[in-house]
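Here the complex is missing a single protein chain, while all its other protein chains stay put.
This part shows chain A:
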Amino acid sequence: MQHETHQLPVTAVAFSGQDDILLTGEGNYLCAYDSGDKKLLAKQLTFRAQAIHGIILCEDSPSTGVIWGGFLTRRFHLDRSGSGFSITLGEVFSTDDWILDAALDPGSSVLALLTAHNALWISIPHTDDDNGLHDRLVPGSNCILYSAHIRWLSDSSCLIASGTAFGDIIVWSTAPTQSSGKWSAQSQIHYTFPAHAGSIFGVQISPWVHFPSSKNKKIVLASCSDDRNIKLWDISDLSAASPGLAQVVHETGFSTTPGGSGNASPPLLARTMGHISRIWHVRFGINGTATTLNSLLSFGEDASSITWSLTAASKPTTLPYVLNEDHVVAAHAGKNIWAVDITADGAVATGGADGAMALSPSPEPIRESEIPRALLGPGGDSFKAYGFVGRNALLATTEQGRVALLDLSSAESTASTIIAEPLPELRGYSVVECTAGLAFIAGTNGNLYSYVHGCRQLYKVTELTGKAAGLFAAHRASGGFALLVTSVVQHSALLLLLPDISAANEERLPSTQLALALPAGFTVTSFATVTVKGVSYSILGARNGYIALFSFDGNQSDTVRLVLIRESVHGKEAVTALHCVPTDFEDEHTYTVSTGRDGTLAIHRLSIACDSVELYLVHQLTLPFGPNIEAIYLTPSGGLWVWGFKSKHFTVYDVVAQREIMSVDCGGAHRNCAFQPSEGGGTFIWTKASKVYRMTQTALPYELLNSGGHGREIKSVAVTTLDRGRQIVATGAEDTNIKLWETVVESGFKCLHTLRKHNTGIQHLQWSTDGTYLVSSGGFEEFYVWKISSGLPYIDLGVICESKHPRSGSSDLRIMGFDLPESLAGSFEISMAYSDSTLKCWRYMDKSWQLLASADYLTACLMDVKSAHGDGTAVLTTATDGNIVRWVSSDGQQDRQLQWISRHKIHQNAIHAVTSINLTDGSRLLMTGGDDNAIAFSRISEEVKTLLIPRAHAAAVTGLAIVPIDEAKFWLVSTGIDQRVKLWEVKVNIAKAGVEGIEVKMLQDVFTAVADVSGLEVCKLEGGALGVLVCGVGMYLWGVPEERGIGAIRGQFDVDLYRPLLDLEAPEVKNNAAW
């Protein structure tokens, strides 16, 4: 089994300090990324069955370093030769305990390692003239630590902070020395004190640093804990010292008076509470060459990192320093930032449980600033309406009726030009519509103006019959503009077709004016135009979620027809933005993209043939923010941005890249605002409490080197092949989301969409045979049918939730499993297994549901259901009582009867995995994996005979998949909570009775870094070979070897099996490297 690609929690990160290389520990792989172009340079297997938990690099030689994980440690070297990049590894060394921290001495030779029982190990590589060393120099204590930090204060001594499970911190130092060939270490304890009310999850010792408004340098200790506190301690005074470590634990368990008031406690400098859950790490933000400590960073279970600014306290009675929350970066999905590193110039890298690697540049937060009213001219004028007419060019109307152009090109200040002194018709009321280089303005009396940015001039376009309620402009494919003017009184709108007046063109009057009769209750909120086969269409979105389509022939320009109206496009919520994909002349269809205040982005296919116009919904998914989604923007580089509001924040999101671009705390939706997108963000202008603010972001707050996956463990996986052999993987997780992926071995897993609709963790996923439907189940009887189509503009794959089972959300039952047998397109008979032991069969057709049959098993929770073939049974179920149960169905007059006819106790308790293969004699071989560690092969014909391997895995078997070989033989791949993937050869001689003809032999047994494995699927790799996708906490794709290659690997397996010790041997040992 060969590693192809993976997506695993990032449990270690380190900046290499040269060539912008960032190193990560992903499971037992050490990966090197180019942080500039975000490409993976190399990945190297390190430990055989242990994830990497820490990476450090030598300060003087940044291409060498050390990794550690569990009890193991290993040195490495990065080799860059020409365009190639590789990682070579040194010998694996084992300690006798969990390694919490490691640090190299300034000469990069002596590696100090601290273990979870506070023992210090020293590791020195052996060279030609030195035998090297790998030994425990300071014995540990009984108290278990959750965190430790080692800082070398000189060439020969290091200072250590050890954070215990019980809230104490021990600060001690040790000096490893060599005399006459023997190493020893003297150690001294400086402080032992109760620091927190909960386990200490992070400690960090600073170098000697200056403090704000303090002359003396200090050594500071930062700590964070289960108790949600971050504390800073002054440990500069290392004069107090007592020898020995054994006596340090003052008493057992938590001490009664936490808070740092004890005798041995160092002075507490600052304290703050942060994060909504546990805090895993703290780091000092010491900027560049400056040696003043002015910020602190913390990283938490809440998957966010917070930058704190450190200032001297103003009140003398409190602690001497204050930590204030400066800004928050939330780059990761779900829970937990596991790994962090920070450079001297303040760049921060975080690795998340979601598998993402986020890189934040130096934390130079962008500040909002007010645009002063005085810019609008004398008389205390104020902003009315505004919009962007160009980059950094904001056109605004004022309360008094002025028109002003604001120049935002300077980040520090805003300049203004008054375009028009107060116009009476704009006083107190004005509407403004801006597009690139052009704006339209209307007031109370019907005068419609255009502002042409090229000449900074206002022109009168026409005179309307009344006050305009709204202006909507759109570019026309034929050139020029369409402007839709809605009125406050009439159920009609005026469509003006204008030449390209942004050009220096004399002609600025509308060529055509058309009246559109709006349906009752249709309040226009968005507008777009498109031309198909020479006919122009105007598409209007309404406040009540409707879309209306009007056509007008270019030649007979006075006839406008309402050709289509569609309700509930965005539920009952406003359609806030519309965009039509431009067409070529031959195209008979196009697509419309819309956003709404229902929090979704929708794509419709607009089909025009022989006078019939149809609008088909092909994509509609809830976005991760909202529900007020306000606009659509296509970026020059192929991104699809949408923006809107999420509680108090204005948020810009890229639908294609599936990431947040920008977030501004503006107070929430329902306010005047304007946004001008640009590379790396854009400029946002908003009104808050009658003041107008601006904020410009020119670079993304963080880059994702590896965009990551689910925020929690995957519970179900299903693979399908679309037309033209394209393979899509669907995963459903405990984070309630479903993700669709494409597997690209080169670049890993590419997430195409995230389906956010379930309110509970996903229980089961299955594709229809042709890949056009994906069906998902969860708790609370949630059950959804998703329709998938491909070839859409911008997003390629379209997803809609075609139907939701009518009982979704109606009870607290979980739908543990279901089966969707092959059937006619769009119509299914679905068997569902419920947590209360009931089995139901439903017919789904055309978005309608019909209960065909329902029956109870016993009281045990059903785990899964499989449709049966051939032997007369309708379905088979598995349950937590270890039985497989055969059911028959009989068609009655009115309804169908479902009844179980036999139960077979195969496993001792829950059956977690089931798969089957049909044998040529009509019998069926059912393979099951149990919580009882067993794998069973049950041959089902009239009777059921079982062959059981009781200790197939060391823990529950949770995944099984079949690799077909030939008629008499197949491979079974099994996996489980023991994090092993096993390949079994199964030979079947059908001529023999029962299971007598079934021979099973284990071929391979490999470690997988995926914890909490919930399942596996066989899939195709690029080039046609087969792969096995293991899912759980992350995903891991193995290549299945060719059958002829198995022999050689079997030999390797034997070596694995007979290997006498834990993990001391690495897969590839390169000895005697002198780094």
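Going forward, a contact is a pair of C-beta atoms (placed from the backbone, for glycine too) under 8 Å apart; a residue touches a chain by one contact, two chains touch by 3 or more; residues count from 1.
In this section, contacts and distances are computed from a predicted model.
Asker: Given that one chain of this complex has been left out, which of "GPI ethanolamine phosphate transferase", "Putative tRNA (cytidine(32)/guanosine(34)-2'-O)-methyltransferase", "KLTH0H05038p" or "GPI biosynthesis protein Pig-F protein" is its protein name according to UniProt?
Answerer: Options "GPI ethanolamine phosphate transferase", "Putative tRNA (cytidine(32)/guanosine(34)-2'-O)-methyltransferase", "KLTH0H05038p" or "GPI biosynthesis protein Pig-F protein" considered; the missing chain's recorded name is "Putative tRNA (cytidine(32)/guanosine(34)-2'-O)-methyltransferase".
Asker: Looking at the full complex, which residue from A:750, A:847 or A:1001 touches the chain that isn't shown here?
Answerer: A:1001
Asker: Among A:211, A:625 or A:834, which residue is in touch with the absent chain?
Answerer: Hidden-chain contact among the options goes to A:834.
Asker: Of the residues A:443, A:778 or A:882, which one touches the chain left out of the display?
Answerer: Missing-chain contact among the listed residues: A:882.
Asker: For the chain not shown, which residue from A:336, A:360 or A:1004 touches it across the whole complex?
Answerer: A:336
Asker: Which one, A:98, A:183 or A:616, makes contact with the chain that was left out?
Answerer: A:98
Asker: From the list A:173, A:946, A:974 or A:1004, which touches the chain that is not on show?
Answerer: Residue touching the absent chain, from the options given: A:946.
Asker: Just checking the interface: what residues of chain A touch the absent partner chain?
Answerer: Its contact residues with the unshown chain are 9, 11, 49-51, 53, 69-71, 96-98, 116-117, 119, 140, 142-144, 166-167, 196-199, 201, 225-229, 249, 251-254, 273, 276, 278, 280, 301, 335-336, 338, 353, 812-814, 834-837, 856, 858-861, 880-882, 905-906, 908-910, 912, 931-934, 936, 945-951, 953-956, 977-979, 994-995, 1000-1002, 1011-1012, 1033, 1057-1058, 1060-1062.
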